[in-house]
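Mind having a look at this structure? Questions to follow.
The complex is shown incomplete by one protein chain, all other protein chains being positioned as in the whole.
Right after this comes chain A.
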Amino acid sequence: MASKTCGSCLRAIQRQSRTIPQVRSSNVEHRSELTLFQIRKATFPTVRTFATTPRKSIELPEPNATVASSIPPVTPKRAEGGTKTPEPLSAAEKSAHAAAFQNRKVGGITETYTAYGATELLYKECSRQADYSIPQAKQDNAEVPKTEDGEDLGVGGGWWHDELGLKPTFSTWSQVTMLHIYILSSRFRCFEPDVCRIWQQHLLDHFFYDMENKMAVSHGMHARGTRNKYLKDVFVQWRGVLAAYDEGLAKNDAVLAGALWRNVFKASEDVDIVKLAMIVSFMRRTLNKLDAMDDMMIMQAKLEFSSPDMEKELVAKKSKALEDTRPTQVKVKQGKK
């Protein structure tokens, strides 16, 4: 997870801190300490200064912190003195950059760095679809409204909340985001095996980092254990979503609709089947369009999802089966099965 420092970094810090001389009052001892330090410096010529904070003093964002992403930005601001502002890139420079990116060699050692930045942008596009916020989280001692099932209820807009009628909660957001991440992830499956693994892993990592951030900032879960418990649950959900939607793609529309019904609508009896069909259509159209796109276009992360609203007409088209008015041979199922 985001807040752990790796073991080798910790050992390096501990080794380095042992070589820093202790300042003592006596001159003699001071001199011998210095000599010792010089000897140590000779044996460890590559003493590096680390800026990493040791594990114990990592701070979580304050309860009143802004909901900033916990992911460090890909292009951080340069910490320069003075009032120099970086000049914006000219059009020629921009097209040169784009051309260089287009002609880059996919794969290799630096693929993971390219993938990290690009998947951050792609992930942000996925997560903004059903984004929500909890204004009470920033206020002291404000009561967060709950849904009937006891979940924190936030505020949010977009097609998924307004027209589909889903409540702006963490679970809605995570399910809708998982749907969009699934779409991208299955497109990544068409890359080369080693490239595919890197891109899928980074996309998923961004999602989990952001989820943990939301839990800590918007839902007041300051205990790492509680957050980890929910993250494990969501991981199991993600694996289920992967298998279910893959099954739906491989089989037929009805199976995909069933998978969506179980996951996004939580198997509710009052699902609007027209909207369900619109989401199926949206998934298939998006995948069809992504399949037609070049790999490089996707790696540049200049993608925007459309809305399932565009599928209204296709779903509303009258099926031929409705004109078939032969008497049905079906018996009504008696009782609960």
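Here is the rule we use: a residue touches a chain if its C-beta (ideal position, glycine included) is under 8 Å from a C-beta of that chain, and two chains touch if they have at least 3 such contacts; residues count from 1.
One rule holds for everything that comes next: contacts and distances are computed from a predicted model.
*Asks:* Refer to UniProt and select, among "Signal peptidase complex catalytic subunit SEC11", "Ubiquinol-cytochrome-c reductase complex assembly factor 2", "Pyruvate dehydrogenase E1 component subunit alpha" or "tRNA-guanine(15) transglycosylase-like domain-containing protein", the name of the complex member that is left out.
*Replies:* "Ubiquinol-cytochrome-c reductase complex assembly factor 2"
*Asks:* Looking at A:142, A:223 or A:274, which makes contact with the chain not pictured?
*Replies:* Of all options in A:142, A:223 or A:274, contact with the hidden chain holds for A:274.
*Asks:* Which one, A:124, A:138, A:222 or A:284, makes contact with the chain that was left out?
*Replies:* Touches the omitted chain: A:284.
*Asks:* Out of A:130, A:179, A:234 or A:257, which touches the unshown chain?
*Replies:* Residue touching the absent chain, from the options given: A:257.
*Asks:* On chain A, what residues meet the omitted chain?
*Replies:* Interface residues of chain A facing the absent chain: 186-187, 189-193, 195-197, 243, 246-247, 249-255, 257-258, 261-262, 267, 269-270, 272-274, 276-277, 280-281, 284-285, 287-288, 291, 314-319, 321-322, 325, 327-328, 330, 332-333, 336-337.
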